[in-house]
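Complex shown without one protein chain; remaining protein chains in place.
All chains are identified by letter, namely A and B, in their written order; residue positions are counted from 1 within each chain.
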Amino acid sequence: MSKDLRIANNRFIDQTSRISFKFDGKTLYGFKGDTLASALLANNIHLVGRSFKYHRPRGIMTCGSEEPNGILQIGNDSSMTEPNTRATEIELYEGLEASSQNCWPSVNFDIGAVNNFFSPLIPAAFYYKTFMWPANFWKLYEYFIRKSAGLGRSPTEPDKDVYDHRYLHCDVLIVGGGISGIIAAKKAAKNNLNTLLIDDKNVLGGTTIFQQNECFKINNSYSNEWLKKEIESLNSFKNLTIKTRTTLAAYHSYNYLLARENLTDHLDLKEKKDKIRQRLLKIRAKKVIIATGAMERPLIFNNNDRPGIILSSSIKKYIDFYGVKCGQKISLFTNNDSAYETAVSLSNRGVSVNSVVDIRDKTNSLIVKQVEKLGIKIHWKSSVVNTNGYKRINSIEIMKLSDDGTAVMGKKINEKCDCLGISGGWTPRVHLFTQSGGKLKFRDVDNVFLPDKSELDQISIGSCNGDFELDELIKNSVNLTNKFLKVNNNDYENLEVVCSKEIDKKNIWLLPSDKPLKKTKSFLDFQNDSTANDIKLALREGFKSIEHVKRYTTTGMATDQGKLSNMHALGIVAETAGVKMGNLGTTTFRPPYTPLTFGAIVGRNVGEFFDIARKTPMHDWHVENKAKFENVGQWKRAWYYPIENENMHEAVQRESKAARDSAGILDASTLGKIDIQGSDASEFLNRVYTNAWSKLEIGKCRYGLMLNEDGMVYDDGVTTRLLENHYLMTTTTGGAANVLSKLEDYLQTEWPELDVYLTSVTDHYGTVSICGPNSKKILSKVIPDLDLSDKEFPHMSFKNALIDNIKCRVMRISFTGEHSYEINIESSYSKSVWEKCFEAGKEFNITPYGTETMHLLRAEKGFIIAGQDTDGTMTPVDLQMDWIISKKKYDFIGKRSLYRSDTIREDRKQLVGLLTEDPKEVLEEGAQIVAERNKKPIEMLGHVTSSYFSPNLNKSIALAVVKNGKKLKGQKMFVPMKNKTINVTITDTVFLDKENKRLNA
Amino acid sequence: MFIINCPYCGERDQSEFSAGGEAHIVRPKQPTELSDDQWAEYLFMRKNIKGVQFERWNHSHGCRKWFNMVRDTSNDKIHAVYKMGEKPPVK
Partner (left out) sequence: MDLKEYSEIKISEIEPILKINLRGKNRNFITKIGKELSIITPVDPNTSSSNEKLNLLWLSPDEWFLYSNDKLGIKDANSLEDKLFNEISKVKLGSVTNVSDHWIMINLKGRKIFELLSTGCPFNFNNFKNSKGAVTQTLLNHIDVIIHNKNVNDLNLFVRRSFSAHLWSWMNDSARFI
């Protein structure tokens, strides 16, 4: 560390605890409390990166989130590395490794820098213009452009850090802990409001906390000392929560705000372990006070981007807060009073200030007089016309400005320096205000956009509201807060505030040079490398809207969203086009205010918690028996149960054969179950299903199709009449929640007169389904006293029964076409009943089967799966299920739509069966079906919806929807695939046991 | 993300609710007596205006009740919520 750049003793940096870190492989040292930027500057390192387009050397330019140049890669680990971080926001920690981006082989010798010499050939939109033709060459261009344009490396392995989310609810949220934020926080807390104060820095107090200057005093103390006491007094409030290192990212409507709290980024590598790295706060605030302050503007002049050119207020912070000198011989260039504060700070700390170059005529504010008293030379009405030095500024060229400020004149003065502080005035941080939908107004006197109207319960106070003088800032912050929070005390109202006030203001967006504009490099957007010249070119080429100019030149489109460049771009456009800036409007600021990590956005929804997993009561059994699982909605369903090295096809062939030959057992617990009670239950079912329900006997089951009002099939399932006014409805697994919500909708809004109550019991019951010719024998072993004769317990009926004294409901229903039973029993007992059935079935080779076999078995029978064979465009008639539509019922959901002109068309797509010419050929689901192969364009008549190889039929079978399919039975069709065409024949949808003999076998 | 004042449960986060389209479209009592055009009017035609709109919402992750909302779609301001069957507030 160069000792002479670090001044001894200040209260923000702990100079007793030295920290070692690496930059571009070199070990360096800093102190606890440093940012990476301040530590680099203390090591006399300004050059930290190469610019995006021209690969010009660039140095740290600011001390905050607006930093355009100090964009570094942090970390070296392939899972922990993070690109595009701002050195000015990284707190130094032991073991930190950082490296430059966008340079090769190194930041000091970068081959891409040849672009700088060719820069006249790379104007705005160079890439758009050059690489447009020929269009199909883009693939080639892209490869090289992407390679040379890389900003940082992405991590290649999963992030090991843990992130979290947290909802917070407060009465008042204050964003920004500068002087006005502190005043507001204390007022809110004192007023018993549940208050949350957040600030992105680790130390509260904004810029005032290091303002120790004779010209700025409150109640006879230096302003920093006064504020320090105020901050300390906040500790006594229990209803005030303060979160530092917390950046507000987004401000949405209804005062919903997102903030990122950094918890471990500043800790040593060892201390970071097993802690949450960042937390995304989801804040609901009744009221919001924005006190985000202002940021300093650069000045736009020739070669204003050299390492060593830094915003003057940042130089002040580096010396006053971090105790770091940005140079040994510093020059300042300004259009306002704030650079003079920097001059005083530097001078007080023993740094020699060459001169202040001021574009204004001589002015006499308190602070200017103080600088004059220190004997610092001031070049009035002058401008810096050029800077020199490749990797670090070494001199500036100063000339007098003409009266109108459009030209320079007289003798050129050359001044040696190793750092240049620039100040172009201040821009209120109105980003959050505009994100929330607030409208801005323009103030001409100092060219600032200020918060105007907002729909939300919020205010802006302090310099983000345009108050730049300390006395007015305090007065207005106090008054606005009082009014906003309805506070009735006179705290802060009788403060004695002394401050220097700016008397003269002057602004020139693009400073003139002694060279023609074309020969200058006056950078606007440092991160995206666009210059004043680019803006002028865009205007000459006919772009008028600021939004278009922005996109054409990419000004303001880098990760900093043009925090430093937007105002100058607007100014130059307005000036050139002869429009008033206030009328031009601004570009839109979008969230996030500063980039967010993906980790913070995702939180803990990774790995096991990526998505919700619903499990059936028998889940553990499936796991123990090596089932493969399939996601059905959020459910984990047993898909198939491979034995030894079986693949899915082999397992499914075995399982489906066993189910037909002897016995299979399926976990059907995921089906939706709705308990329906009420004196109008039958009438209700009549209205929601297409078929008639009034005459269903108690103890009987019936299959129903549910439509949407547009007549399209929505869901299906079996409903059982348990008692006169008591039904149990089942729905598809995926449709359960939607069906219940749809039925509730009708009951609450269309038919409130019906006495019907619905209660979901999906999770209350586990469902064990056993099927196959031996299912009856198995059930009789499990429930010996239940009469299973066809007469007592026929197909489509139900019985109450007891298994080990636990009540259960047994339905004789079938989705496979086999003789089968479903046992519904309370979930706590489901697994033991499943095991009981399995034990009882062992002598019959009972085989557990999963969803894949279930799909195959039902396809053999031509049973549809709502959502697989239907897609929201199929009516029951399209499905050839005309039999299920009651002719007698006056109305049901969707009935009227069944004879709309479109639904009675004969050439609609209809469900059919398909058989392949080669019985071994299994079609792909989704494959297209055509009649004529040679016609172009080929007419696609439909597609395959379900397809399997059936071991029971020893051939391939498929269901498909085909235009006019009903009339095409027996016709040959083609299924064109990538490498071949498959010949198929349209058939009936039922492939097996058309007479339903097996149901009663 | 809105804060919605459920007429039954009070103010809740929008994530507890689901939207159900335009309000006050009554299902015809005798659909079979309508012409295709009349039925299509009920089935498909929705205003979708920019400005004050009457909407149906369901407190799906709370009390599961449907209710109506008057919302300005241009700025998402909710002017009123009221129960099903209640008369809409005057514009």
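Descriptive notes on the structure:
To be clear about the criterion, a contact is a pair of C-beta atoms (placed from the backbone, for glycine too) under 8 Å apart; a residue touches a chain by one contact, two chains touch by 3 or more.
The model shown is predicted, which means the values in this text are computed figures rather than measured ones.
When you scan A:K32, A:H165, A:R551 or A:K799 for touch with the missing chain, the hit is A:H165.
Interface residues of chain B with the unshown chain, by the touch rule above, are 8-13, 15-16, 61-65.
In the full complex, chain A makes contact with the omitted chain through residues 162, 164-169, 194, 275-276, 282, 284, 604, 608-609, 612-617, 619, 635, 670, 675, 677-679, 725-726, 755, 757, 759-765, 805-807, 826-828.
By our rule, only the chains that are shown with their structure count from here on.
Averaging C-alpha coordinates per chain places the centre of chain A 29 Å away from that of chain B. Put simply, chain B touches chain A in their complex at residues 1-3, 13-14, 18, 20, 26-27, 30-32, 34, 36, 39-40, 43, 56, 58, 60, 64-66, 75-77, 84-85. Listed in rising order, the residues of chain A touching chain B in the complex are 252-254, 256, 284, 437, 455, 709-710, 741, 744-745, 748-750, 752, 890-891, 895-897, 900-901.
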